[in-house]
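With one protein chain held back, the other chains of the complex are shown just where they sit.
By letter and in written order, the chains are A, B and C; residue numbering begins at 1 in each of them.
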Amino acid sequence: MSTAEPTVIEITAAPIDLNALQRAVTTPRDGAVVLFTGTVRGQTGDVETIQLEYEAYTEMALAKLRQIAEEMRARFPLIHGIALVQRVGAMEVGEPTVAVVVSASHRGDGAFEAARYGIDRLKQIVPIWKKEVRPDGSAWVEGDYMPAVGD
Amino acid sequence: MSTAEPTVIEITAAPIDLNALQRAVTTPRDGAVVLFTGTVRGQTGDVETIQLEYEAYTEMALAKLRQIAEEMRARFPLIHGIALVQRVGAMEVGEPTVAVVVSASHRGDGAFEAARYGIDRLKQIVPIWKKEVRPDGSAWVEGDYMPAVGD
Amino acid sequence: MKVKLFATLKERAGAPEIVLQGAATTVAEVRQRIAEQYPHLAALAARSIVAVNHQFAFDADPVHPDDEIALFPPVSGG
Partner (left out) sequence: MKVKLFATLKERAGAPEIVLQGAATTVAEVRQRIAEQYPHLAALAARSIVAVNHQFAFDADPVHPDDEIALFPPVSGG
């Protein structure tokens, strides 16, 4: 990976700034940037969420985000910049909790597919947990993916 | 379409603000937002671009953007908010020129596919043209899509 | 009958709009009038797109005197 292919990896308590991430990943060769952002969903069917509180095993989460960026580059060799940012702490409904950003020269160069792959993997292997605050109390949400050898 | 499903359609000379667009399309039911942004590519192979200058047939472009939003909703019925924004005027390398933003409850609800469809259609049927400013002069770029009946 | 021009066509014409003399009742006739009355636009116009009232229009489509007619090259937005 050359310095012309930026990789931004962050676990942060600060609000996610999509404009800044777009600028950070875009190289002069890029004409297309795909950004995925997860947000705090306030309504899931009839269930209301007020707030999500995220906790990370920071050192391992950073290592796993770096691993995901490598997996993305291996699978989608035409992409250039990558940003993988997870916010931690308390977040309100509508706020971005995570961002997966990918740049490429053209929209058909795999940026859409790489961003989708990145968020799928992030939800599988990055040690982050969320506690949901509902009108009737709060509870930890558990994922259902069990890591396999090589994850 | 209910008011709970925002549709933002704009042809504007102002810089594109991805954070504002994310907020504009995200409803309380949404946990996933996909943003595509086109940027001014400075290098295409050995060819250098300094600036792009966009011109629109504004009234028709707005009508076509509205049509694309309807096509997206028809094809991807689980998506919620949509923003289709084209910036016009002069833009520098790295700057966002266009944004296609889609929200949905979950990342598997078609937001990635709808955003890809939206940018593909925008490049086919929305009357916008760009003039490329290169070190050796400037020239209008022409698309190669000819509209079909029903476009 | 007025025809709006964009991009290369506007630049070649030196104006954002041209006026056609004589009636045209179809898109094909509009194209023909342009070729006759603005010969320096003829080559470009031949591979350009016609829109009537903000919708793409094809040779057999009708045009009326108060329609908004536009001529432009294949689009390249995004």
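The rule is simple: a residue touches a chain if its C-beta (ideal position, glycine included) is under 8 Å from a C-beta of that chain, and two chains touch if they have at least 3 such contacts.
Remember, it's a predicted structure, so these values are computed and weren't measured experimentally.
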Going by the touch rule at the top, give the shown chains the omitted chain contacts.
-> A
Considering the entire assembly, which residues of chain A contact the chain that has been omitted?
-> 38, 54-57, 59-61, 63-64, 86, 97-98, 119, 122-131, 140-147, 149, 151
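One rule holds in what follows: only the chains that are shown with their structure count from here on.
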Can you give the whole-Å distance between the Cα centres of chain A and chain C?
-> 48
How many angstrom lie between the CA centroids of chain A and chain B, rounded to a whole number?
-> 22
Any chance you could list the residues of chain B touching two or more other chains?
-> 38, 119
